[in-house]
Structures are given as C-alpha cells and as structure tokens.
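Apart from one protein chain that is not included, each protein chain of the complex appears where it belongs.
Let's turn to chain A:
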C-alpha cells in the first residue's frame, strides 16, 4: 500500500519546550489510523504541522504527495479539537460555506449539506440556527462541514470529546463510512476504546515521542496477559505462583484484596490458579484477562493515557 502521510524525524520546539521529538510514522491510503496519547502529548502540535498551520522545527512531512499541507488543503478535511461554528448561521449555510472554502461550489455544497444532515438525522434542524442546536448536533454539523467536500484525507482531532455514548457510536459509524468511501482517516484521541474498535493502525505518543506504531493486535501483544485474583491473599504468596512475573495491588478493602498478577512469556493461568488452590490461598474470584490497548499503552509508555501531560508553551511560542 502507498502512504498518504509520512512523517520523518519531525521535531517541534516552542522556545525551550520540546513538544514533538523525532516523530516518524506512516499512514497508508484508505486506512483508519489512531493517533493516541494523553492530553499534552503533542498530538495537536503534530496535526497542526501536518496541516501546515505551524512549521516543523525540523524533519519532513509529506501528505498526499505534497511536502506542505497547505498545498493540498482542498483535499484535506479537518475537525479541530475545540469546535465552533458561526452561531447565527444555519447548518446548511455553515456546511456550504466551509465546503466552498475547499473549492466546492456553493450550490453543490448546499445540496450535499441537506443530504448529509438528513443521513445524520438532522434534517429537521437544517433551517435552525447553530446556536439553537444541542452540542451533539453541532458536533455532527461540524464534522459534516469538514468532510462535505469529500476529502481524500480526513484529520479529526479528539472527535469523540464531549459526545454522549449514542453520538460517539454514530461518529464511529461516520468514520467507518469515510474509510469505506476511500478516504484516509487520522484521528487523535486519548480514549483507547475508540481506537480499539476503529483503527487499522495506531500510533502511540507520549511526552512528544512515538512509543508504538502498528496494529491494535500488535500493540496488545506487547503487553502481558494477567490473572486478576480477589480474596484475602498475601501479595507475596501470589508473586510466588508459577508463571507470575509481577503483582500489582489494585485494591484492598479490610484485607480483601484485588491483585493483578502478570503472566510471563509461556506462563499459563491454569498452572498459577492450580498452585493457588493447592497452596490454600483464599481465592474468592479469579479472571484471566487479555491485555487491552489501554494496558498496552501503560506498559509501553509507563503513562496513563487519561492523565494530562500538557505543559503549556509560554508567550506566542504556541503559534510559531
């Protein structure tokens, strides 16, 4: 497959603050790529560099064959992290306006806007003003605005933030639809579940550095399986079970503990459990769990993706 996006050794500095370090990855045409990391990991800076809104301090970025996102801006759709539309415009006018900026004739933009709003269940709201729409509705309108011109590459910065579960599901369907229509999708998120469900590939970012690039399955494979045990169990005794390479105390309520026992390479959960029962450990509940992307992220980076890593650049450095 050919790459729709290539980053090669990209760095971004804001004065003394190093926001993105030596970042390299590729996104294949027609794929959905998750760009994952906690808040402040450097995702938005990277996206702005890809779009050409900010120059990279060093390194090379190529998108849709161009070395500057601005040259192919009409072929890109972008949904920023913090969203907003003209409050006094109707959804149809807003979508058509942003489409027209991307080269779509106004009349065609209006036609497509009505059709897409209808598909998203917003047909009845197409004549209302933006300020009269709910947040979920407004976000759908904004997403439609960013793809109405049928871009080849769609960049969505934290598209799920602020959406309720129903709208999140709807958005997931829209993203799948875009990819099915042949568009390449890169979306950033710090919520791993969306990436697990949607992505062909993920790029994990922590403190401005790439921690992983590959499929979700490959990411999970980097992490260890574990056995979750609950009961009045001594962590030291748990650590001595066969195949267990480490124990993490999840909770302790009046001596009843939840322990997470990591299984090493070749370690079998059945062997550990058998030894626990034979050894007389007070096991009241057990569960053998496959690692999630969330677990993989923690193992790969040592960070929790839900935690904020942001260090705000000072002055106008953010804009440079």
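In this section, a contact is a pair of C-beta atoms (placed from the backbone, for glycine too) under 8 Å apart; a residue touches a chain by one contact, two chains touch by 3 or more; residues count from 1.
In this text, contacts and distances are computed from a predicted model.
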Which listed name, "Cytochrome c oxidase subunit 1", "ABC-2 type transport system permease protein", "VWFA domain-containing protein" or "Anti-sigma-K factor rskA", is the one UniProt assigns to the chain that has been left out? "ABC-2 type transport system permease protein"
Touch criterion as defined above, residue of A:100, A:209, A:222 or A:292 at the omitted chain: A:100
Given A:12, A:43 or A:83, the correct residue touching the omitted chain is A:83
Interface with the unshown chain - residue positions in chain A: 48, 51-55, 70, 73, 76, 78, 80, 82-88, 97-98, 100-102, 105-106, 142, 145-146, 312, 314-316, 318-320
